[in-house]
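Only a single protein chain was left out; the remaining protein chains are all shown in position.
We just call them A and B in the order they show up, numbering each chain from 1.
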Amino acid sequence: MNDLTPDRDDRTAKLKGIGCARKRVEDARFTQGKGNYVDDIKLPGMLFGDFVRSPYAHARVKSIDTSAALALDGVVAVLTARDLEPLGLHWMPTLAGDKQMVLADGKVLFQGQEVAFVVARDRYVAADAVELVAVEYEELPVLTNPFEAMQSDIVLREDLTPGTDGAHGPRRHHNHIFLWEEGDRTATEQVIASADVVAEEMVYYHRTHPCPLETCGCVASMDKVNGKLTVYGTFQAPHVVRTVASLLSGIEERNIRIVSPDIGGGFGNKVGVYPGYVCSIVASIVTGVPVKWVEDRMDNLMATAFARDYWMKGRIAATKEGRITGLWCHVTADHGAFDACADPTRFPAGFFHICTGSYDIPVAYVGVDGVYTNKAPGGVAYRCSFRVTEAAYFIERMIEVLAIELNMDAAELRRINFIRADQFPYHSALGWEYDSGDYHTAWDKALKAVDYAGLRREQAERLAAFKRGETRKLIGIGLTHFTEIVGAGPVKNCDILGMGMFDSCEIRIHPTGSAIARLGTISQGQGHATTFAQILASEIGIPADSITIEEGDTDTAPYGLGTYGSRSTPVAGAATAMAGRKIRAKAQMIAAYLLEVHDDDVEFDIDRFTVKGAPERFKTMAEIAYAAYNQAIPGIEPGLEAVSYYDPPNMTYPFGAYICVMEIDVDTGETQIRQFYALDDCGTRINPMVIEGQVHGGLTEALAIAMGQEIAYDEMGNMKTATLMDFFMPTAWETPHYTTDHTETPSPHHPIGAKGVGESPNVGGVPAFSNAVHDALRPFGLRHTHMPHDHWRIWKAAHDLGLHG
Amino acid sequence: MIPAAFEYHRPGDLPSALALLQQHGDEARVIAGGHSLIPMMKLRMAEVPHLIDLQAIDALRGIRIDGTRITLGAMVTQHELIAHEGLARVAPILREAALQIADPQVRYMGTIGGNVANGDPGNDMPGLMQCLDATFHVTGPGGERAIPARSFYESAYMTAREEDEILTAVSFDAPTGGQAYEKQKRKIGDYATAAAAVILTRSGATCTHASIAMTNLSDVPVWSEAAGAALTGTPCDEAAMLNAIAAMLADIDPAGDNRGPVEFKRHTAGIILARAIARAWSRA
């Protein structure tokens, strides 16, 4: 056997399977400018649509005069709610069970809301026509604060009958959407009432926006001859869009083709269904020619899918020694004008109840009140699984506040409360079953890697120097240990609009041994064409370089729920492995026939089936594929194909330990990230290069969110951060160097043990950056200050602590 | 973001450009690099029926150093300013400031003339030019005029340049002594939260002359004569610096915006000025 070892290594290397830092196959086209994004699509006779948008956050629409716009040369149509009403499309259902105006129906509820849709020869004429649509508004009082909204007499949603239930139960005020509760409130409050120590804090996770570099858009094309509607668009869930489009339009699903071409980043922004899609489809049906709609950046930031905006009131109880005994949380969730949150139906606050985090907390309670305000709708998971970022931020801030209360080191407080490795699978007080983890090992590795004790010494020395007046810069050490919950989800409790959240893979092996696999997901930069081929290579023994991965065309791909919430690897990746195993099972029978032995006498070995005990007798997968098509094999039908629809038995629980070392200038509020260490455990690692890239990117988005990025409104509901001058996106100059590391604790229920990683760095990154800011000012009595930690807010915190003399 | 339609003119010399401005009056604006004007046009916050592009006028180009007098043609880009080694030797503060404007791409297009003539309080060059006591050269139907930078700015976007005049060049004496341009901003591409231009001369341990100007802390750049005076004749010690800051704070009038409220900007202005003074003094 020994002489075969190098050969086996060589064969394994040639597969470029799981664990290989395989270079990406997508890059050839992207680096040569040959990507194919929505705005690159041009169809014959295509028109261009653009919106007239509301300048007001709350107003009655008295009249809309489209005559001057229609008179402009090149304008084909101007749609208003009145034109959509006969089709029943002036409103549309949201993903959260609410409904949303497609075009303003009598009133507008947020600045930037879609009022009319202009269809013209090109985008220049459309833009001119938008200027010519005269809308008469009567301004109404504006509510931008959810706490005020819950007290106010002002009725935002006049379409909802007072006193009737919403999609998630009773509404106790006309601006109330739902109250959603989990856990044992009574028991939790009892524990808190009798606890040695209780830390209480209001933690606000501000409103922000995923802001992918490519905005949202689509090209809708109704072929009236064949009765077929094709829509190319920025869809993170193309199959769901097809079903929804069919239900709304009455067009049979077989006659709708949804195509997600290359997508220039999604981060949750492209999960939602937006008025632009609906209007483009209607306009194409009306005009009979293709209609393109592509947002500009201001449209994108003002009107599509914001994220977060959670006011989280927390109480955490502990013994004197620091053992956490209970966690209580109430959230006031600002959902904007319509409840368009993208969450599984049963979870109107997403998976926020993962907020017990990495800690063994015996009892807990969460209540979330959803509230309407005069802000844009959305509430998507911005590079996180449904509301997990909010949950992780909440618990990681509460831990820090508790550490202050206990006068304890926050690293030690975490360590004594971690769920132990021997407790997995672990049932949390809020109802989750954590699949696997080894938090202590990860934590110790992280602390050692950064020389935590040394950092604390240096921080103390700096503090002393600061107090002596020798420096104006403090050091903050931001700690985070996060636990994610991704891979929605078991169909039994996760669906979107009734569609179960499984995913799928369909594989065809060609006669000469190459293959194509199609999935129900869609990459937005994650590199699926590279990594899914690696999973398959390891499963079926065909080199990844010989496997094409296709996604995003509903005419060819199997049905799936799409890519968001780090679900592609946990769900579609599992489907890929399972479909591969079906291929392998058939290949085994073919190999046995060809080798003239019993099925049980052959075994799979990297890229072939060998006769047990006689490895020199084998058939390669290429030989088997050829035989599958070209040789009559008794009892086996020709061909080598498989499909798998995978309904995961549980979600996966990636985790990580992040440490951020930050310098803070107390005089100007400027910050500098001196060191950032990120240890991720995402179970089995498919492609370390891609994982590292995901971590770098997610950390940079976390940096942006924690340190400056926000969707801010003034009291009139005017959006103050509608361009990239004010909406903070760091450049290479502001972005630090990151050090990545890992442990590997496979998921016990996933076919290859993979957990998903894309969102971990955002989930863990935000508290790490934020905790560093807090930690720097902790010696002066800072407990908590709200994000984003831009210069003036840090300055204000320092100022309020008396650090400016 | 699509601008309204306009007619485009690209005159080959200054008289032609002036004639076009005369002909179209209020309807015309000149464009240099366009990185202030074009975004405004795209947002339809500026309507310009006649756009007069100055790129083909050679007379507006070039960096000239005649002894101690420096003249920058209006169409000299920030990139050219930064790359010019001769200029960096005689007036290093220009490179230091220009590197803090916008980003590399914008600096290839953005010009010194556009930056000073636009009257945007966020622009960095106006304050620097006031600090340098520069002269702005404009040409109109009545001929050439020289306007001191220190009296050029009236309010946001309103300047002493008449609408039928074109700013052709800026000139100034090469500064002597220590120079520093200090700018706090949120990120690359941002305007200043606060910025300070400082030029100090010293004789022995004494500051013999000081010129101080602040950016984006009022609706115009602020050359604070009093702040400069507070340093002159002093050893630039802490007391003098505090006096200079107090004098500067009396001259600025910042507005709150996304960068922060007024009290923060005033505090930051003081810190930034202190840093600029310290750096300039160390170089004097």
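In this text, a residue touches a chain if its C-beta (ideal position, glycine included) is under 8 Å from a C-beta of that chain, and two chains touch if they have at least 3 such contacts.
By definition in this document, contacts and distances are computed from a predicted model.
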| item | value |
| --- | --- |
| Chain left out of the displayed complex - its UniProt protein name, from "Carbon monoxide dehydrogenase, small subunit", "Molybdopterin oxydoreductase, iron-sulfur subunit beta", "ABC transporter permease" or "ATP synthase gamma chain" | "Carbon monoxide dehydrogenase, small subunit" |
| Displayed chains contacting the withheld chain | A, B |
| Which residue of A:K445, A:H696, A:R783 or A:K796 touches the chain not shown here | A:H696 |
| Residue in contact with the excluded chain [from B:L18, B:L51, B:M75 or B:A284] | B:L51 |
| Candidate in contact with the missing chain, chosen from A:E182, A:E201 or A:D296 | A:D296 |
| Missing-partner contacts on chain A, residue numbers | 23-24, 26-35, 37, 39-40, 42, 73, 122-125, 128, 211-215, 262-265, 267, 294, 296-297, 524-527, 689-690, 692-701, 723-725, 729, 731-733, 735, 737-738 |
| Where the unshown chain meets chain B, residue by residue | 1-8, 10, 31, 34-35, 38-39, 41-43, 51, 53, 55, 79, 102-106, 108-109, 188-189 |
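By our rule, only the chains that are shown with their structure count from here on.
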| item | value |
| --- | --- |
| Whole-Å gap separating chain A and chain B, where each centre is the average of the chain's CA atoms | 44 |
| Chain A partner contacts - residues on chain B that touch it in the complex | 1-2, 4-5, 44, 103, 184, 186-190, 193, 258-261, 264, 267-268, 271-272 |
| Touching residues on chain A, where the partner in the complex is chain B | 123-124, 126-128, 131, 296-298, 667-670, 708, 712, 720-721, 724-726, 728-731, 733-734, 790-792, 795-796, 799, 804 |
